[in-house]
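Note that one protein chain is taken out, while the other chains of the complex remain in position.
Moving on, here comes subunit A:
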Amino acid sequence: MAAPVRSTADQPTSSVQNLTIGKALNLGLRAAMEADDKVLVLGEDVGKLGGVFRITDGLQKDFGEQRVLDTPLAESGIIGTAVGLAVRGFRPVCEIQFEGFIFPGFDQISSQLAKLHYRTQGGIKVPVVIRVPYGGGIGAVEHHSESPESLFAHIAGLKVVSCANPVDAYWMIQQAIRCDDPVLFFEPKRLYHSGALKAPVDTAAEPDPLFASRTVRQGSTATLVAYGPSVKVCLDAATAAAEDDLSLEVIDLRTLSPLDLEPVFESVRRTGRLITVSEAPSESSITSEIAARVQQECFYSLESPVLRVTGFDTPYPPSKLEEHYLPDLDRVLHAVDRALAW
């Protein structure tokens, strides 16, 4: 596991700062670039503009155009050249502007990025990170609100993670950059600048390992498993349920490939009920994978079938309809009721 990297940039007197997810990512990238001059940032509008979400704000100014590259407008180009740069010894961090625009680069991801290490019997490492703002709830036009993470988790050779809070955002991005495997790094865009999620980030702390799930709320009645933007939905649901004396356990998966399901199995053996929550369509997804493994590992502990609260198996709808499509507190609690009534 990668060791923590300390930021030396505008070092405050205390190592603790109160940050949003967006700012934590920004500082995490900065720390990684300071720690290793082979780390490059590349993508559309990541330079002067600082990215459309400002996650790379100020990086080009401080590290120069050789390390923060405003690329031509082509995702296959961004990812394909990142592979080449990695072969040459760099650690490129690609920004994809919105998840819906990653697909011109899908071939490079699946054919080269994911397979070079295997094809060369370990001869070539491709430590590329692809940052992908994902998820809905921002009232956007088409292709700006999707959750395609399962497509990447399905490809052997890629690692796929998602952060859900500022502390993880700060550390996970640095750990992903230090990882010798390619990492798809999914960022919950609607929470980037959420003041409600602001949290103290101790830049001198020892972070949790990258590829590990975490129990973020203890409970005994049922287990909720989520990742990225859905973790907050589940935590809110658990808080609401507590008023009705229901004790819900919430697990933040953090890593989608490899999956770290031991904490989930352990939890389900205690609660007997599992609800998985994700904005992605349910068919052939992370949530179906969890359901399959849990029924295999926890068959005799289950009091009800594993239920899934997800987007529908449709394209992402026009934004006036997204409140139906996205799992919310009510839909999660409805599933809890169904599980309890089984």
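Of note:
The criterion applied here is as follows: a residue touches a chain if its C-beta (ideal position, glycine included) is under 8 Å from a C-beta of that chain, and two chains touch if they have at least 3 such contacts; residues count from 1.
One rule holds in what follows: contacts and distances are computed from a predicted model.
Within the choices "Spermidine/putrescine transport system permease protein PotB", "Pyruvate dehydrogenase E1 component alpha subunit", "2Fe-2S iron-sulfur cluster-binding protein" or "Tat pathway signal sequence domain protein", the name that UniProt assigns to the complex's undisplayed chain is "Pyruvate dehydrogenase E1 component alpha subunit".
Considering A:Arg67, A:Lys125, A:His143 or A:Arg293, the position touching the chain not shown turns out to be A:His143 (whole complex). The hidden chain makes contact, of the residues A:Val16, A:Ala74, A:Ala242 or A:Ala292, with A:Ala74.
Those residues of subunit A that touch the chain absent from the view are 44-45, 47-50, 52, 70-74, 76-77, 100-101, 103-104, 139-143, 312-315, 317-322, 324-325, 330-331, 334.
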